[in-house]
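Have a look at this one.
The complex is shown incomplete by one protein chain, all other protein chains being positioned as in the whole.
Note that the chains take the letters A and B in the order they are written out, and that residue 1 is the start of every chain.
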Amino acid sequence: MQVHTQQTPQFETPPHLEKRNKLVIVCSKGSLDMAYPPLMLATTGAAMGMEVHLYFTFWGINMLRKKTVDSLKISPVGNPAMPMPNILGMIPGMTRLATRMMRKSMEKMKMPTIMDMIKTAHDTGVHFHACSPSMQMMNLTKDDLIPEVDDIIGATTYLDLASEDAITLFI
Amino acid sequence: MQVHTQQTPQFETPPHLEKRNKLVIVCSKGSLDMAYPPLMLATTGAAMGMEVHLYFTFWGINMLRKKTVDSLKISPVGNPAMPMPNILGMIPGMTRLATRMMRKSMEKMKMPTIMDMIKTAHDTGVHFHACSPSMQMMNLTKDDLIPEVDDIIGATTYLDLASEDAITLFI
Partner (left out) sequence: MQVHTQQTPQFETPPHLEKRNKLVIVCSKGSLDMAYPPLMLATTGAAMGMEVHLYFTFWGINMLRKKTVDSLKISPVGNPAMPMPNILGMIPGMTRLATRMMRKSMEKMKMPTIMDMIKTAHDTGVHFHACSPSMQMMNLTKDDLIPEVDDIIGATTYLDLASEDAITLFI
């Protein structure tokens, strides 16, 4: 493992460009494995002093629902990165097994649960926004959401946040 | 649900940094659920006066194919965010059922179809670009694509668009 600094030209930040201090992430997945990355980046960004916004849309809304936030799953089926043939993934209980295996790895690393991470992120000032059309489509009201959610906003507000020179990601 | 404005320091946009007025999205998925987000963001962005580019690559090409644009599907299998065990998802017809359920939700919300959204986006000036290596890999020519497609471009042109201070997303 070597660092090849010579092969890459160094690009200096032009004097008028300060570092970006804003992170705006769209969270569109409702699976356990894709719930961790936005929350890890969000808490890290907040700890670095960044202004952080998470915009939950489509399946991502499940990360904000009281009913689902503690039971996010990963599926062994259709995920070729998991070392398990599809036919095994079909056996009832396999999603539960894969999910439990991942939770165990997380616990062994002393990784907090998703709900714990949401609380920490919220406490450090990360903003939680639920997407209004997704709420409508899933027939949800704000009472279905955990109290850490700041507000329910549309795509216009999201794009407005993203346009303010933010680091933008769609997860 | 509370807005915690005090916990987050306010970052002022430095005077030399205007808001970004460009949105460049890579569309790489060919499923119904992941077809909506880029089109909703694109039409919203265009309505806000942004210059919007959608770059369709890999499975995303299916959103531009005459043959597939009206029959995009979602799968109940391997999608743990859907409330259905994998074994049920295996029963022939379940992908069709899950897709029909989503279409019904969309209709109830008076959401337009993907083809309608593409037309609206196109009419408001959103640019549709097909990725040339993906076209080759799928053995397609421009005659296989809907007329709303502006052109077939490579990764260089995409990166050039993205480098012009755009909001960038990979969906």
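Heads up, the rule we're going with is that a contact is a pair of C-beta atoms (placed from the backbone, for glycine too) under 8 Å apart; a residue touches a chain by one contact, two chains touch by 3 or more.
What you are looking at is a predicted structure, and each value in this text was computed from that prediction instead of being measured.
A.B. asks: Mind listing the subunit B residues that contact the chain we can't see here?
C.D. replies: Looking at subunit B, the ones touching the missing chain are residues 16, 18, 21-22, 26, 28-32, 49, 51, 57-59, 62, 72-75, 77-79, 89-92, 94-95, 99, 122-125, 127, 133, 136-139, 142, 145, 147, 149-151, 154-156, 158-160, 162-166, 168-170.
A.B. asks: To test your reading of the contact rule: which positions on subunit A touch the chain that is missing from view?
C.D. replies: Subunit A touches the missing chain through residues 1-4, 7-11, 13-14, 16-17, 19-21, 23, 33-34, 36-37, 40-41, 44-45, 47-48, 50, 75, 77-81, 85-87, 89-90, 105-106, 109, 111, 167-171.
Quick note on the criterion: only the chains that are shown with their structure count from here on.
A.B. asks: Could you please state the distance in Å, as a whole number, between where the Cα atoms of subunit A are centred and where those of subunit B are centred?
C.D. replies: Computed from C-alpha means, the inter-chain centre distance equals 19 Å.
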